[in-house]
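Moving on, here comes chain A:
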Amino acid sequence: MSHVIEMLGIRKEFPGIVANDNINLQVEEGEIHAILGENGAGKSTLMSILFGLYQADKGVIKVRGKEVSIKSPNDAFDLGIGMVHQHFQLVHNFTVAENIILGKEGGFVYDIKSASKKIKEISKRYGLEIEPDMVIEDITVGMQQRVEILKMLYRDADILIFDEPTAVLTPQEIDELMTIMKNLAAEGKSIILITHKLDEIKRVAKRCTIIRRGKFIGVVDVATTSVNEMAAMMVGRPVSFKVDKAPKTPGEAVLEVENLNVLNNKGVLGVKDFSLSVRRGEIVGIAGVDGNGQTELIEAITGLRKIQSGSIKFLGDDISSLSIKERNEKGLGHIPEDRQKRGLILSFPIASNMVIKDFDKAPFSKNGILDKDAIRKYSQEIVDKFDVRSGEGIDSLAGMLSGGNQQKAIIGREVTEDPDLLIAVQPTRGLDVGAIEFIHQAIVAQRDKGKAVLLVSFELDEIFNLSDRIAVINAGRLIDIVKTEDTDVHDVGLMMAGIKAEKKEENK
Partner candidate 1 sequence: MKKTIALALALLLCFSVFAQGAAETKTETPALKVGMVTDSGTIDDRSFNQGTFEGVKKAAEEFGLECTYLRPSGTTTTDYVTAITDLYDAGYRFIACPGFLFADAVAQVQAMYDDLMLVIIDDALSAGIGANSVAVVFKEHESGFLAGLATALKLEEGSVGFLGGMEIPSVQKFNWGFQQGVIYANENYGTKITMDPSNFVYSGSFADIALGQQIANTLFSKGVDAVFCAAGTTGVGGLNETKNRALSGENVWAVGVDVDQYYEGDLGNGKSCILTSAMKDVTGVAYDMVKAAVEGKFPGGTLLTLGVADDRAGIPASNPNLTPEIEAKVAEVAALIKAGTVVVRDNGAGLIK
Partner candidate 2 sequence: MKNKSTKVINKPLQAKKVPSFLVSISAVILGVIAGSILILIIGKNPIVGFERLLFGAFSNKRRIGNTLSMSTQLILMGLSFSFAYKTGLFNIGGSGQMLMGGIVSTILGHYLPSSLPKPVYIVIVVIGALAIGGLWGLIAGFLKAKFNVHEVVSSIMLNWIAYWLVYDFIPRFVKDQAIAVKSKPLDFSRTLGLEWLRKATGMSTLNLGFLFAIIACVVIWFILEKTTLGFNLKAVGANKYCAEYAGIKIQKSIMISMAIAGALAGLAGLTYYCGYSNLMEMGKMPNEGFDGIAVALLGNCSPIGVFFAAIFFGALKMGKGSLAATGIPTELADTIIATIIYFTATSVIIASFWNKIYKKRYEKKKAKLEGEEKK
């Protein structure tokens, strides 16, 4: 089979770092080809070179067997290469048709009628289910993504690059996308899928190119390679995905939220009549699409946000009127959603960040005077134990650390406090497999020690992997709480869309 794209010996250097070092990529016509690598492995750089955003320092690019020089995205378009970005580039109050012909009007007078016709045709052919006169702001995120795909197809692209396309989608939407990708491939389009999610590769890709730290590791045939093998190639060592978790009987309730109502930033109720309890020795995962009240709920429990009504009991006492500090001191640990905004002071060294909650207590200070030695000793312990890597150890500024190491530092700080309740919000967002594994183990270790853990994640894998019980939130309401072993991704996905499991049964 002929190679529609060949990138041979690609090298790209940025000051101080080799982003791509002698990388090869060969994509066959009509193939779904995955590129797998950790964050920062060089996937995006490679695709940016193919798309004309960067020029390679060395190497050859061949499209349909002919050597080409791609100097800009326009060159890429002309070669039939299209890219579906992670962040959609759509005008929100324009219709689908208007967005698609935007920048491609052709002449002075644009012909929206024939454009609409073409859009309908493409939509039907690939099963996109998009109508040209839909307005972008009225349609779902999944549909917006399909508009992006349509845009590429409209411009006659036959090589499509998908950059982490499932990050913003619900499980059902992911299913739909997978189907569409298969349709596209069946129609002869070639697809490059950039991702770090192995199950997606397993589901759609034919072959997979693996990159680690800028270097080409290998190409594997997906059907004959196990997920664990691919993961090991990506990380450079064997990784386990299933966190070892012994069954455990939960103890007394640590956190009891009852009939909680919380306003969101727009001044309307973001959390509505929400009740939940978390017991010792269990992890409760909150599943839901981003923006359904998770942030407000967690901020209310941790004290960052005022509540309207209801109660929050911690170890039997109502803490809803306590200050943040008092809650922390009572034994509430919090791995915040945004590690750079809330979790760390990026311009402070690691050492200071490790005592940000306790600097005013012994042994870190006495009579208002800081004890730098005690602080250094304590933070060194955390850094060692949690393998926080940085240039200058505890003196490195937090902002100089990689995302994974920042997160390890935060988790180290929170876990070392040994809180009765650990709240972890999106603890592995944007991290690579190695770091995820480490963080998952740390969270489970808390549970195994008999502490309560409340986990919020938008990644269903993570929720299923860690949680003993899953609470599904939609539009600020608790849809249901289920035991992990009694449910599956499909049911939770429906609940995330607001449809309760019993209803489904009734419909049957």
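Candidate entries met the following condition: all candidates are chains of the complex that A comes from, given by their letters.
Here are some notes:
Rule of thumb we're sticking to: a contact is a pair of C-beta atoms (placed from the backbone, for glycine too) under 8 Å apart; a residue touches a chain by one contact, two chains touch by 3 or more; residues count from 1.
All of these numbers come straight from a predicted model, not from anything done at the bench.
Of the numbered chains 1 or 2, all belong to the complex, but just one touches chain A: 2. Listing the residues of chain A that touch candidate 2 in their complex gives 14-17, 40, 213, 302, 304, 323-329, 334, 336, 338, 341-348, 352, 356-357, 359-360, 365, 368-370, 389-391, 393, 400-402, 405.
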